[in-house]
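One structure, as structure tokens, below. Some questions next.
Omission of a single protein chain aside, the complex is shown with its protein chains in their original locations.
Should a chain be cited, it is by its letter among A and B, assigned in written order, with residues numbered from 1 in that chain.
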Amino acid sequence: MVNSVKLFFRESWLLVACAFLFGLLLAVTDAAWAPKIAQNKIDKTNAMLQSIFTDGHEFEKLPEKIDILSGKVKTGESTVYKVTTDGRIVGWAFTAEGFGFADKIQLIVGVDAAFKKMRGFAVVSSYETPGFGDRIKGDFYRNQFVGAPAANLNLVKGGDPSAIDSDIVAITGATVSSTAVVNIINRYMDTVKQAMVSKGVISSGQ
Amino acid sequence: MANENSNTKLLSVATAGFWKQNPVLRLVLGMCPTLAVTTAGFDALTMGLCVVFVLVCSNTVTSIIRRQLKPHVRIMMFVLTIAAFVTIADLFLQAFVPRMSEKLGPYVPLIIVNCIIIARAEACASKNGIVVSIVDALSMGFGFTVTICLLASIRELLAAGTVFGLRLMPDSYVPMTAMSMPVGAFVALGLLLATANLISAKEA
Partner (left out) sequence: METFSILLIGFLSVVVVNNLVLTKFLGICPYLGVSGRLDMAFGMGMAVTFVITLSGVMTWTIDHYILMKYGMGVLRNISFILVIAGAVQLVEMYIRKFFPALYDAFGIFLPLITTNCAVLGLCLFLYIWQVKSLADAAVRSVGAGVGFTLAICIMAGIRENLEMADVPKCLRGAPITLITAGIMTLAFMAFAGMIK
């Protein structure tokens, strides 16, 4: 027993010593840079929220996440942000995600303070085809959501993109991606709105 | 005399990575990042510089401990060293170049299993002194960087009309979107390899 332990150490002392040293090196590096990395994430979210809410100054993340259910099974969760200027609530934003053409699409959706009209949305991450599905990040598609009602959006293939209503004109050649964004927003909007009403944060009045 | 010999040897090691033993075009190693991050010039440049950093550090460490390496644990040692330095490079990117880190995604940690680095640790650093190891690392690393930047420039030019952000194609150019998708990656790399084969066949 002692012999085999000695043999183990003789064969692998270098490995164990290096593992220890590298572990130390990584711990030091992590401690030095982790705050910067965390700040980068916050900055990114804030920049996206700012692009949706041009009149917002403070962005506060609500601590409780909202569960999104399909039937009884939890399929996702949403983080909600409160957007305020000088203490006055300017609007709300929540994260949403779902499958697009290629892979997952992650969005941040902005609505006004009463959850009645949309302020717009920003794409956090997507893997859509450049020049086609990727144009969900562009103005033609995104501007149609500004001022649209915060419920039951429809995707239509042709029509007037400048009309502010619940019909969203799809991007030519990117029907799947366009449909995906509309479906994701519809799926999350109702649940988040219900959750906010039930928490008493917003009124359920029409 | 001995000085001259070692200098010429050093020079040949320094230039090997760029053509004779170009890791991508001649040794056909490190294909995964070559295909994945060459959609744009700057992505490729960042990946290449990360690989240079990891290669230099891992070759240096391997060369320092080379006399202590026991046969059973040498692969684990290489892998451990490489993993540590790749993690440091990844943390650096996340902290100081976050948008690039997002674009490169999981391909930075995948440098750990990039065949080039383990191959150089095994073939060169575990058998040579520190100076030769570092020169080899720089040569292979920059040879890799130049190659993937070349591939990235071609793909970016055809897919977006720009090279490293500089608009080169006229405004009327219709972008070849296929170049930014997997099919473009595979075909462009295949043709690049074929060109390299043609050139080296003519040299021989």
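Miscellaneous remarks
As a convention for this text, a residue touches a chain if its C-beta (ideal position, glycine included) is under 8 Å from a C-beta of that chain, and two chains touch if they have at least 3 such contacts.
Not measured: the values here are computed from a predicted model.
Across A:N3, A:S70 or A:S198, the residue that sits in touch with the chain not pictured is A:S70. Annotation: of B:A16, B:C50 or B:L91, B:L91 touches the absent chain (contact as defined above). Of the listed positions B:G17, B:G141 or B:G184, the one in contact with the omitted chain in the full complex is B:G184.
Residue-wise, the contact with the chain that is not shown comes from B:V28, picked out of B:V28, B:I64, B:A123 or B:L168. By the touch criterion stated above, the residues of subunit A touching the omitted chain are 22-23, 26-27, 29-30, 70-73, 75, 99-104, 176, 180, 183.
Where subunit B meets the omitted chain, the residues involved are 28-29, 31-32, 35-36, 75-76, 79-80, 83-84, 86-87, 90-91, 105-106, 109-110, 112-115, 118, 181-187, 189-191, 193-195, 197-198, 201.
Just so we're on the same page, only the chains that are shown with their structure count from here on.
Centre-to-centre, using mean CA coordinates, subunit A is 33 Å away from subunit B.
Listed in rising order, the residues of subunit B touching subunit A in the complex are 65, 68-70, 72-73, 76-77, 80-81, 83-84, 87-88, 91-92, 94-96, 98, 102, 159-160, 175, 177, 180-181.
Residue ranges of subunit A in contact with subunit B, taken from their complex: 11-12, 14-15, 18-19, 22, 25-26, 29-30, 33, 36-37, 40-41, 44, 125, 129-132.
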